[in-house]
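Comments concern the structure below.
Note that one protein chain of the assembly has been removed; the remaining protein chains are unaltered in position.
Chain lettering (A and B) follows the sequence in which the chains are written, and residue indices restart at 1 in each chain.
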Amino acid sequence: MGGLYFDIAHLFAGGLVLISFILLYQDRLYALLNVFALQAFVLALSVAWQAYVQDAPHLYITAGITIAFKAIAIPVALHRMVSRLGVHREVETVVRLVPTMLAGIALVALSMVVMLRVTGSADPLAREDLAFALSVVLLGMLMMVTRSNAVSQVVGFMSLENGLILAATGAKGMPLVVEISVAFSILIALIVIGIFLFRIRERFDSVDLQVLDDYRGESR
Amino acid sequence: MPLSGYLIGVAALLLLTLAALLPRPIRAGTVVIYGGSLGVTAVLFASALWQLLSGADWMALSLPLGIPWLGANFRLDALSAFILAVVDFGAVAASFYALGYGRHEHEPERVLPFYPAFLAAMNLVVLADDAFVFLLSWEMMSLSSWALVMSHHQVPGNARAGFVYIVMASIGTFALLLAFGLMAGDVGDYAFSTMRAHASERTVTGVVLALALFGAGSKAGLAPFHVWLPLAHPAAPSHVSALMSGVMTKVAVYGFLRIVFDILGAPAWWWGLPVLAVGAITAVIGALLGLTQNDLKRVLAYSTIENIGVIFIALGLSLAFRAHGYGAAAALALTAALFHVLNHSLFKSLLFFGSGALLTATGERSLARLGGLLNRMPMTGLFMLVGCVAISALPPFNGFVSEWLAFQAILLSPVLSSWALKLMIPAVGAMLALAAALAAAAYVRVFGIAFLGRPRSDAARNAVEVDRFSLIAMGTLGVLCLLTGVLPGLVIDALGPLVSQLIGTAMANQSQLGWLAIAPIAESRSSYDGLLVFLFITTSALMAAAIIHRFASDVSRIAPPWDCGFPDPDSATQYTPESFAQPVRRVFSGLGFAASETVDMPRPGDQRPARFELRLKDLVWDYGYQPVVSTVFTIADILNRLQFLTIRQYLSLVFAALVFLLLALAIWT
Partner (left out) sequence: MNLFGNLTIQILQMLLVLLPAPLLTGFIRKVKARLLRKKGPPLLQPYRDIIKLVGKEAVVADSASWLFRAVPYLVFAATWVAAALVPTFATGLLFSWSADLIAIIALLGSARFFLALAGMDVGTSFGGLGSSREMMFATLAEPAMIMIVFSLALIAGSTQLSNVAEFMLSPAVGLRVSLALGLIGLVIVAIAENARIPVDNPATHLELTMVHEAMVLEYSGRHLAMIELSAELKLSLYVSLIACVFFPWGLAPVGAGIAPHLFGIAAYIGKLAVAGVALAVFETSIAKMRVFRVPDFIGVALMLGLLATLLRFMSGSL
């Protein structure tokens, strides 16, 4: 495998990490959803590139699924959900922006160290892709932790899943069945979450999860 | 000069102390004491510099003083010659400055006796070659400077400053005592040469490193042991503040260098980690807190903390490189640290002298009551401007060169194999850059508020230029700030011998490069030429000015300020130190300090004035020291009950203690 293949795969993986950071930076829901769609799109490109490099045609299907569901269907659905919920104003971040970004950088560094140390003998492409994938997963989790709005938590969850797919394709692909079932379970999760969102809104007049804590008597 | 000559110089300083204690007319005393100190330290400075530059042999001397079986050992090697030169140059400048400034002292008998003693103590610390002399003179340095801090004891707050200082200094000396005890170990010989010889058998090096970092670091002002410094340094008279900030902190750095780089032996891979972490945190905290202060001398004290942080960052890098076997890189980092030691002693003395000049001229230390002084005190203003530019690490002055060298050392560090260092050093680099940028903002604030704009008080409106002694002292330091910035190669070459003494290798000789440039590793990698940059800037500025004045227009009209069409003649509408710092306060609040602002705006129609209140809290003090203080008080309260026992109860306590000790002995053996 030549240097250029390596570099392009790398750039895609690095781009995903970068987009995760942009997700952390966004504080408006529509922009957040657009960036999320962009991340899914870049992920699809990355998967397609892996399909080409590894000569594994079934990965093209994965890429197609990613584009169809993650880059189009889910963002559109969330978009409609946000407009129907009427919460398209600011996302209230629980933690301030710069500390969040710093934490994100620390997480990336941590995953680099862990992955580069653990996978000492694997081939370099997989090693660093894995490190980036772990970063995307951790950044998605960070997003879920630092946001209080339910919709942005959903986005965090989805971007976490993007990281998993990146990891899976980097490690010489995973069976198509698994891939499809994961995609469908994500879709079902979206539906369930959507229903829950509307229920929460009905009950509390807000989708801010802080309100739920207040209801349980855990207000701060 | 033989080593005994230096000791005679120290003895002469001590004699001056005795002389100051004699009753005499005050005016003559000022001249005699400062003049005498000036003469002695000038000789010491000249011979130390000659010792360093000529590369003369090291000298050692043993005197039958002090502890019988140990004696008193002294040594002058390249390291101590350099620090001695820095110390005595600072002393020369301060004494010269004090010839003018000292006349304004209200109670000279509280300052004069301790001043030469303080100088003598600092010289002795650097000359000491055994733990006994070292600690004794270290303690003498602490005590004499404490007395100087307390010289204006009537001023509110100074008593507390002195108390905090003496407590921190005692704990610091105690830590150094323990460090030396551990290094002497089983051999039990307190001479540095013996300790050095037994370096390889040592097992508790980590503890010694921690103790040295605490003992020497608390004297230098490392966070979180810095809290005394912004209290104590400003409390002393300005020339002593200059000595404490510019020179005494360098003696503390010397203590750290002597213990960790020289005596302790080969570093372990992780030694750089704590030093880097503490240095980076110190640099950022010092810079941030300095930006929020209103008292000019306190701003300078916090900036000392920041610069000490920079020095320790470079020292930490050097330790890390040395432990991993990269001699050249370690030499580069150590050169950066020592260069910054020199630079900081120059510009910090200059700035403290300037603050003293402002104090003489206006009687004010608070920035909020100064303003417009560049018109009233043009020379002081110019020298302060030089100091401010130099300390903000801007080319072509000297502060930039040492910071540039530190950045170059950071750029070499990906070769280090340890993951912890790989993780930490980029963050440290970012913090170093952040500290430099914050320092620039802080000094724009200092100079802009104090010297520019319109006067904010009558004192500032009626200020007059200070005496010639002060001006010459400041001017010399200003010129040196420029010279060391423009000709850094000479300084780097002069630092060569002591770098190779501590590391084993030194940076390549810089004098071979053309145009007096410097290149730390190779010219293809990075190079900097202060002289050319300086010449380029001056030529193009003069050229632009000349062309425009000659061929276009040189007419000026003096008019009231425009201020977007609605100028207000009241000088209170200017930006104040608080309002200048407001954006930075708001962005960085929570990082080392907490700022809370309350605005009390009366309702329309209400006659009450609006009030704005700003509260600043040093988080290190609140979360680091307050718990300790309250614990101590709680314990003291509990033990207080012991004072009200009957004689029988006291006896039974003593008896119980005796039985307990016997029991312990029985079980132990």
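Remarks
Just so it is clear, a contact is a pair of C-beta atoms (placed from the backbone, for glycine too) under 8 Å apart; a residue touches a chain by one contact, two chains touch by 3 or more.
Owing to the predicted nature of the structure, the values given are computational and were not obtained by experimental measurement.
The chain that is not drawn here is touched, among residues B:34, B:580 or B:593, by B:580. Of the candidate positions B:185, B:274 or B:426, contact with the hidden chain is made by B:426. Within the complete assembly, A:105 is the residue of A:38, A:61, A:77 or A:105 that touches the hidden chain.
Residues touching the missing chain, restricted to subunit A, are 3-4, 7-8, 10-11, 13-15, 17-18, 21, 25, 97-98, 101-102, 104-105, 108-109, 112-113, 116, 124, 128 (touch as defined at the top). Contact between subunit B and the absent chain runs through residues 371-372, 374-375, 378, 381, 385, 389, 392-395, 400, 404, 407-408, 410-411, 413-414, 422-423, 425-427, 429-430, 433-434, 436-438, 440-441, 443-445, 447-449, 451-454, 515, 517, 523-529, 532-533, 536-538, 540-542, 544-545, 548, 552-553, 555-564, 567-568, 571, 573-575, 579-584, 586-588.
We adopt the following convention: only the chains that are shown with their structure count from here on.
The distance from the centre of subunit A to the centre of subunit B, with each centre set as the mean of the Cα atoms, comes to 49 Å. Listed in rising order, the residues of subunit A touching subunit B in the complex are 109, 113, 117. Subunit B meets subunit A in the complex at residues 419, 422-423.
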